[in-house]
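With one protein chain held back, the other chains of the complex are shown just where they sit.
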Amino acid sequence: MALPPQAPQSAELYLAVQHFYARQMQLLDDGKADEWAATFTEDAVFAANARPEPVRGRADIAAGARQATEQLALDGLVRRHWLGMLSVDTRSDGTVLARSYALVISTPKGGQAAIHVSTVCADVLVRDGDDLLVRSRHVTRDDLV
Amino acid sequence: MALPPQAPQSAELYLAVQHFYARQMQLLDDGKADEWAATFTEDAVFAANARPEPVRGRADIAAGARQATEQLALDGLVRRHWLGMLSVDTRSDGTVLARSYALVISTPKGGQAAIHVSTVCADVLVRDGDDLLVRSRHVTRDDLV
Partner (left out) sequence: MALPPQAPQSAELYLAVQHFYARQMQLLDDGKADEWAATFTEDAVFAANARPEPVRGRADIAAGARQATEQLALDGLVRRHWLGMLSVDTRSDGTVLARSYALVISTPKGGQAAIHVSTVCADVLVRDGDDLLVRSRHVTRDDLV
């Protein structure tokens, strides 16, 4: 049976994607909505099976993150986005397909941390100089599958 | 006090093992039991403290995964296997000892994601051309320790 090659095609790229996600999730969870949104391309598309329509463009992606950040503050919740089990493939057009599991951990002030949702995150990443940017993201919540 | 060297003996190998596990767990959780079983050697041994006897051989390992996949579908559950805190050591015979924590996250359709079990996974990996294969796996559930 033919398997996809298990070693990442580029060790440097695999690490760069890991580090990219670490910084991206820290920005989101630190409430830095605009800096977080700047890790998407201007024309990025953010789709999720939890929403009827994708969010289109960095400005709307930023607006959504600002609103979510404000709501979490009102609710007294700290959220942490964990990505793991990351696979990375370079496509023939030079873009990068990154597939990972994403777990959202939620902790109420003075309360008990728990898993909020378990999801799969499929991104198309593009290079922007030395950086990476998300061109499209599709998040699938396991409870809605 | 002598500590084991903290840097991985081979950065390439450490990344290859990470990527191997990402693909392996995605195959299992996507219900691709045969492709998942193909990441074990033909004569692989899969032992667990949750089972009285190890499962021996790729065919039986595949059969077990197919059965588990069917049961999860019947139960309306999505499972995600997360590996983390991975340490990798090359042994004198060229095989690779990979020890990691493994967390199984379970989400019922329309329900709440939660940790199913917390385990430790000790694998002996062998090289197969550019790929890695599991020759033996020992999974220890923390609740049964």
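The letters A and B name the chains in turn, as written, and every chain counts its residues from 1.
FYI, contacts are C-beta pairs under 8 Å (C-beta built on N, C-alpha and C of every residue); 3 or more make two chains touch, one makes a residue touch a chain.
This structure is a prediction, so every number in the text was calculated from the model and none was measured.
Novice: Which listed residue, B:42, B:75, B:128 or B:142, touches the chain dropped from view?
Specialist: Going through B:42, B:75, B:128 or B:142 one by one, B:142 is the residue touching the chain not shown.
Novice: Touch as defined at the start, partner being the missing chain; which of A:66, A:80, A:99 or A:138 qualifies?
Specialist: That would be A:80, which touches the missing chain.
Novice: Which residues does subunit A use to touch the chain missing from this display?
Specialist: Counting over the whole complex, subunit A touches the hidden chain at residues 11-12, 15-16, 18-23, 25-26, 34-35, 38-39, 78, 80-84, 105, 107-115, 130-132.
Novice: Hey, which subunit B residues sit against the chain that's not shown?
Specialist: Residues touching the hidden chain, for subunit B, are 1, 3-8, 11, 14-15, 84-88, 99-101, 103, 114-118, 142-145.
As a working rule, only the chains that are shown with their structure count from here on.
Novice: Let me have the rounded angstrom distance from the C-alpha centre of subunit A over to the C-alpha centre of subunit B, please.
Specialist: Centre separation, subunit A to subunit B: 24 Å.
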